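Take this structure, written in structure tokens, and hold onto it; I'll ask about it next.
For this view, one protein chain was removed and the others were kept in their places.
Coming up: subunit A.
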């Protein structure tokens, strides 16, 4: 006999369904009640709803249908799930502009890196929909953890061009104090934690943060309940931290939305060498987490799914939800990567032609008489101008004071670090020709204690 539950749940359909193990969860006891003789069920504490069987069968992953991919907008921009609550025209237009802005900024900054004007950049071509769409469904108070390819999330939340550019040029206006590599954005005002490069570390942090938010709301019910949204790639999901995160979030019922951007690649490694299961979504089921797979090129589907996930995450005291957003990484991994060393140019061209979150939303807007070629041309020109203006200003800006190198390691400078700062200052004083400190705010003087 085959265990029927996943089959029943994995029924593909046009409607938005989260795959859930809630039913089995609800009946799970922590105590080990011994079963009656002859009962059909097993009461092992580790699997309370399992039935006995005398037919020995190994579960065959290949016999389970793949988890379907939800979409509500056709490639032609028509709405195919009428139950979806679409945003107002103004919001739709703003979201379109935000995707456009990310793609324009990507082109400009990619070229700027090629010209040697900044050290590094990462584009998010093909994933603008996943980021802008999901962020549009969150509330301002919600806390976000991201990986590095989520410029759309920052854009949708209101990160300004000046903030983007200050970070990219590591100037004195950058909160990161010139310490971080380009694209490691962060904003306390927007409740987005600063990005770090080590993969997957943010995922268990998101679970913990969600637990803290849950406890705060419990202790102070007059506050608005909040969730944590956590972004990561399908490659990062191979890290131990991913698995630890899902499991701990499930067991502690944390209001966290895990959003996996499955773009088919982790640098050169294709998903075929990354995992053998049904994507990342199938793992959610394994951890007892409500899960959905969504078409990342369909911004309305991503938005709708995230809205629903947010409701679920806050229901009955909180629980994690997993969203797997499917897309294709059109761009190179980063400016340090030439992806044609490991994938065919035609594969990329093919995907570019096939689908794209920006063109799909554009078709929707055009179908609704909200957009035109002329508006497109004007918007592109305006956005380009805005990005370039911020670019020019940020590039000219002074770098942070040199002292920032030593600060924030500890809440206060330790005697050791103070001595080192003095030692460096002393070197700069005695060997002025060996060091150029003019780009730093205040030159060497900021090192004086």
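Note that a contact is a pair of C-beta atoms (placed from the backbone, for glycine too) under 8 Å apart; a residue touches a chain by one contact, two chains touch by 3 or more; residues count from 1.
FYI, contacts and distances are computed from a predicted model.
According to its UniProt record, the chain left out of view corresponds to "3-methyl-2-oxobutanoate dehydrogenase (2-methylpropanoyl-transferring)" among "Geranylgeranyl transferase type-2 subunit beta", "3-methyl-2-oxobutanoate dehydrogenase (2-methylpropanoyl-transferring)", "Vacuolar fusion protein MON1 homolog" or "DNA-directed RNA polymerase III subunit RPC6".
Screening A:71, A:333 or A:360 for touch with the missing chain picks out A:333. Only one residue in the set A:166, A:187, A:274 or A:331 touches the chain that does not appear here, and it is A:274. Residues 113, 116-120, 170, 177-181, 184, 196-199, 235-236, 238-241, 266-269, 273-275, 333-339, 341-342, 399-400, 402, 404-406, 409, 414, 416-417, 420, 424, 427, 430-431, 433-436, 440 of subunit A touch the missing chain (whole complex, contact as defined above).
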